[in-house]
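The chains shown are only part of the set, and none of them has been moved.
Labels for the chains are A and B, by order of writing; each one numbers its residues from 1.
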Amino acid sequence: MSALANGKKWRAGVLGATGMVGQRLVKLLADHPWFTLTEVAASERSSGKRYAEAVRWHLEGPVPEVARGLVVKELEPNLDCDFLFSALDSSVAGPAEEEYARRGYPVVSNSRNHRQDPDVPLLIPEVNAAHLNAIPVQQKNHGYDSGFIVTNPNCSTAGLVVVLKPLADAFGLEKVFVVTLQAISGAGYPGVPALDIQGNVVPFISGEEEKMEAEPQKLLGKWDGNRFIEAGLGISAHCNRVPVVDGHLECVSLRLKKTATLDEVREALRSYQVSDQLASLPTALKHPVVVLDEPDRPQPRKDVNAGHGMAAVVGRIRECPLFDVKLTLLSHNLVRGAAGAALLNAELLAAQGFLKSRNQARAQSVEPVSR
Amino acid sequence: MSALANGKKWRAGVLGATGMVGQRLVKLLADHPWFTLTEVAASERSSGKRYAEAVRWHLEGPVPEVARGLVVKELEPNLDCDFLFSALDSSVAGPAEEEYARRGYPVVSNSRNHRQDPDVPLLIPEVNAAHLNAIPVQQKNHGYDSGFIVTNPNCSTAGLVVVLKPLADAFGLEKVFVVTLQAISGAGYPGVPALDIQGNVVPFISGEEEKMEAEPQKLLGKWDGNRFIEAGLGISAHCNRVPVVDGHLECVSLRLKKTATLDEVREALRSYQVSDQLASLPTALKHPVVVLDEPDRPQPRKDVNAGHGMAAVVGRIRECPLFDVKLTLLSHNLVRGAAGAALLNAELLAAQGFLKSRNQARAQSVEPVSR
């Protein structure tokens, strides 16, 4: 079900492979059971070099063997792979991703450019897998053959929505107040100068509050066959940068539609589990929300790697004098919020038959589009 | 008006003089135009030593000359001073402060123990100077002669309420949502272990959210001659510790009673000024709120010393999708939120005739209490 007919792995390319998110993707792909990394591309002067030379590696351990010797390509029209991850900078991602979709490549993007497109799924498999139904419409709208674009949300939105989903299901959600304390790795490399953040807080991240107030509307909304219907939540976000390496912490107050005790809220989060089909994806967790009972958790340095970085960790569930519930949540901005999110999206696409061998895809492409 | 009849300074003692707040008080008193430091006391094994030997000094520059040679006293019944600052730990402050009040000492306390007493002013001179009218009632209730207790709020409440006051005056306040990012110096010394906070956030400070939700009610409320009437605000607080040395940052969303444009809000804060009488206090600022226009300010490391640490610095005034206004504020937790707050309270007490020379006080104390 989850492998190509011939038992081979899908061949994956990474656009923007030398950046922070690109490096995480390269690392996560190095041992992946379904995917094999065959192309790395970047929009920069690093093209032409071997990946090991082109990259300034930020992760623990050495550059993975599978990637070391790959030649970094420019954004060339033909790349030797079945589908593409895009970790491109938003200054170039927009048209580049469309062009690859046009050329028949499924594009699994972490960039913000197409997230709000009316026919592009903004996808978290545990939250809105049914939004994949928008793909055929997208292909038709743009005249794409086998190609398409699927996106994952902003790093600070991802953890939040994974936690909101079971509460929305159980009690209905009306209002969300959220203040973030975001890690420096969320700004890429070189990113935040040490002089700005050492022993300091910067209470501003360009465009971040707007994304956090908009993206959950689409993620928690519905695809009605023609378009996305927004969730109609009230959301207010304050975003801050703090001197933490990895892990976005968020303080949240929630107004629910139905009355719920704190124990019911805790239980809804703790018992939340995904379908067996979803849970069988290599990067998925059966329980994507982890609830901690200690009074002073979650904490970025101690809890960021829960569930291999794919869990949303929740603590301090308590009453809110203004709304109904206060809680604190944490998620790994580069895994659940970026590279892991894209990987999980690709796995869902593979499991649902949206990825094909490019040879097969090309064979199909001479026929009229009929999906 | 603001000095003793004989042109001398009031003699001040500091209880808890070796702690973080006590040290700030000692430093601020070293050059004070109205007060002179004559006693330092502590509830610990440091008594009997010279202050310079007893203290583990945390502030820039050396221990002030005036304090170096003072012998650290225990909490003895008679101290050679006209009034007392109390920076005692809350484990001992409660009965100790009462005992000193009973013995005729005005006690200007930074401790939390008596803040919510029904006849003890919780005072911010710029906000509720009229609450000093509770002092005679307090003296009568407890049979105090010239002594009494006045308190200042918790370090995270102080900055918040200084900013809320002009908005409450101009537009009325209904609801306050606040998330704090608090500095490590707020936890005293040794306080927070480095292993807990290095590159981390701790989303919990014991008792802090309760204080922030309760104290503004009293501060922004009224003294009706017999008791304090609470302001009846809706307040929800989330409190976090971040790896910053000094300065509590707070993300605030506000629901106002009257409609106001962002420019009107900005103007209300920017133009806020205290009376000339208040502004003449040595530690007071004519404009206790500073409004910054840069999109990424205030920041703790860059703005904490605005107004010599007595300003509340506000930035990022913008619309809130859920309430009316979002803003970020910063104040110095050890100055505006503790030592400077107590000093300003003492100055107001002096200016309004509540401090007397102890000799005079003793002379009075042989007469029946009749205030």
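Note that contacts are C-beta pairs under 8 Å (C-beta built on N, C-alpha and C of every residue); 3 or more make two chains touch, one makes a residue touch a chain.
Bear in mind the structure is a predicted one, so any value in this text is a computation, not a measurement.
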item: Copy count of the single sequence across the entire complex, 2 present; value: 4
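Following the convention adopted for this analysis, only the chains that are shown with their structure count from here on.
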item: Sites on chain B touched by chain A in the complex; value: 175, 177, 179, 181, 198-204, 213, 234-236, 238, 240, 242-245, 249, 251, 253, 295-302, 315-316, 320-323, 326, 328
